[in-house]
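Below is a slice of the complex: some chains, not all, each in place.
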Amino acid sequence: MPSYRRRDGRACDQTREIKIQRGFTNAPGSVLISSGDTVALCTASVVDDAPDWMKRDGNVPTRGWITAEYRMLPGSTKQRKPRQDRPDGRATEIQRLIGRSLRAVLDAEALGPRTIYLDCDVLQADGGTRTLCVSGACVALIDAINSIRASLPNPDVYPLRDSVSAVSVGIVEGSPMLDLCYVEDSAAEVDMNVVATGKGRFVEIQGTGEEHSFDDEQLAALLALAKKGTARVAALQREVLADAWPF
Amino acid sequence: MPSYRRRDGRACDQTREIKIQRGFTNAPGSVLISSGDTVALCTASVVDDAPDWMKRDGNVPTRGWITAEYRMLPGSTKQRKPRQDRPDGRATEIQRLIGRSLRAVLDAEALGPRTIYLDCDVLQADGGTRTLCVSGACVALIDAINSIRASLPNPDVYPLRDSVSAVSVGIVEGSPMLDLCYVEDSAAEVDMNVVATGKGRFVEIQGTGEEHSFDDEQLAALLALAKKGTARVAALQREVLADAWPF
């Protein structure tokens, strides 16, 4: 069925080459992650305080929080992307997705009253930056949590219940395919981002018809590709974390 | 299976009472829409000019554009919600969803070089405001387009290919259910917003595990409820538009 030929010769159910480098800088978690020409730096910083909104009305928080920020560096795109005063609509949407995805596997009580910031800065953009950042942020987050393991409220309860990984899928010229690069993404009729846990359960599904709509059969094909892709990233995360793997 | 008893006695696959009032004010499209205690005013205004970004580099646009803005009025919530003149993260996400949903059925060429603004102001909030606004904005949009029908580029091509309607679904205490009110929404383990065309095709699926994840079976149950709900709203849109119905 998939009649579309990908520019880089990939099969429709194949991701680009994904690389994950831990410890890129000295932050508690610091991960340089790439999928083909898309490259992001994901750092995880620990602030030993719950966020202000947890402390209103004299409340003394016992739970923690994870929040994310996402930006594209100006030099990350072919045409320089002007730096923005504050996150634009797209960046706002993406950083909310990243934070929500990681909080879905968080045991907030086990983290204790602290805030972990996931800063995802895209160094080079070629499609799929948001899902790549979810996957990279998860590795940075695990490194950061491991770095404070001694000071967690309960040494026997790890503050994450599972890892998460994410991929983009889409329909291009009628063919469902996995891990779209920028050119494919621009041409896609349907665009979907899927976040899943290491055990393969859904955390987030965001599917959008771009000036198109889609039916049940197409949805099923996309979800199947997404499951394959998130599983592949999850395996790589586990591999690069090796004996730091907490689950 | 659904063991959860809804506060208002509704069945799990039942929406609240939905009312749509056209011509609430004098704007080309002006719709007061409510589902239970959630009430929104959706107006559609026509600006006879394409957006600036279409005109860069001396480009003379022939196509049109639809854009949306979403806000909650300060008095719309029990605790007064401080006025946010500039959309916060949530409002940004929602207004992007509304605009994207309606553009999915737009024939931009047939609209001609003009911009239609969909302003969705929530007057009273009790859950499901974003999907209610998609549904109300669609009716306002049709009224607005009908008001300029004489000046469209091609009288034989209507600028929309179909209507769109939207509902929220979610899993509360393990039970999938349709059109969540605020109390249900706050307790939901999974929250999903679905936008569909009048013909029943998907335009947008946004499913999120709220500190939870979900599996294929749960996803299927939610999508089935969403199909039922969007079809019900679509029928009501058709009914209130009556002989103004363009399709």
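Per-chain residue numbering starts at 1, and chain names A and B are given in the order in which the chains are listed.
The working rule: a contact is a pair of C-beta atoms (placed from the backbone, for glycine too) under 8 Å apart; a residue touches a chain by one contact, two chains touch by 3 or more.
Keep in mind that this is a model prediction, so the values were computed, not measured.
Engineer: In this structure file, how many copies does the full complex comprise, given 2 in place?
Structural biologist: Number of sequence copies in the full complex, not just those placed: 6.
The rule is short, and it goes like this: only the chains that are shown with their structure count from here on.
Engineer: Can you name the residues of chain B that touch chain A in the complex?
Structural biologist: 89-90, 92-93, 95-96, 100, 103-106, 162, 196-197, 201-216, 219, 223
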